[in-house]
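With one protein chain held back, the other chains of the complex are shown just where they sit.
Entry: chain A
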């Protein structure tokens, strides 16, 4: 299901996203305090045949090369500094994507004393991809949508990406 949904985005990407930015999209991932579940989806998004690579989206080590900061996990008090510093090392235009309920609004950890909450508590967020965890297909679709919209307003992104997490 994921592979099919994502394949249908390939054509749209070809005329919109990649050409608009003029190159592939480089993503720097930061785990702000996750359980590791969202990383399993992220790894799946890389490994899938119709995965990120096919859309010219790659994970990179060096934040200075990155267009997108992809944040997973609830922002703990101990990781907040590293997250903002990583964003600070990125050159504009730069986008921030919060992946998973924890990064979207704190998820089940919302209000806990040792966490700050979702990524928006410390950095401006351009796109929210909800789910606990979101499937690889939703991560791919979200990043592709970001390419297309270039700088999607958070409100619009939230409407299109918010799907109730597994209850």
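Keep in mind that, in the parts below, a contact is a pair of C-beta atoms (placed from the backbone, for glycine too) under 8 Å apart; a residue touches a chain by one contact, two chains touch by 3 or more; residues count from 1.
The rule is short, and it goes like this: contacts and distances are computed from a predicted model.
One chain of the complex is hidden; its UniProt record names it "Ni,Fe-hydrogenase III large subunit", one of "Ferredoxin", "Sarcosine oxidase subunit gamma", "Amino acid/amide ABC transporter ATP-binding protein 1 (HAAT family)" or "Ni,Fe-hydrogenase III large subunit".
Residue positions on chain A in contact with the hidden chain: 1-2, 28-44, 46-49, 59-61, 63, 73-74, 76-83, 86, 108-109, 112-115, 132-133, 135-136, 166-167, in rising order.
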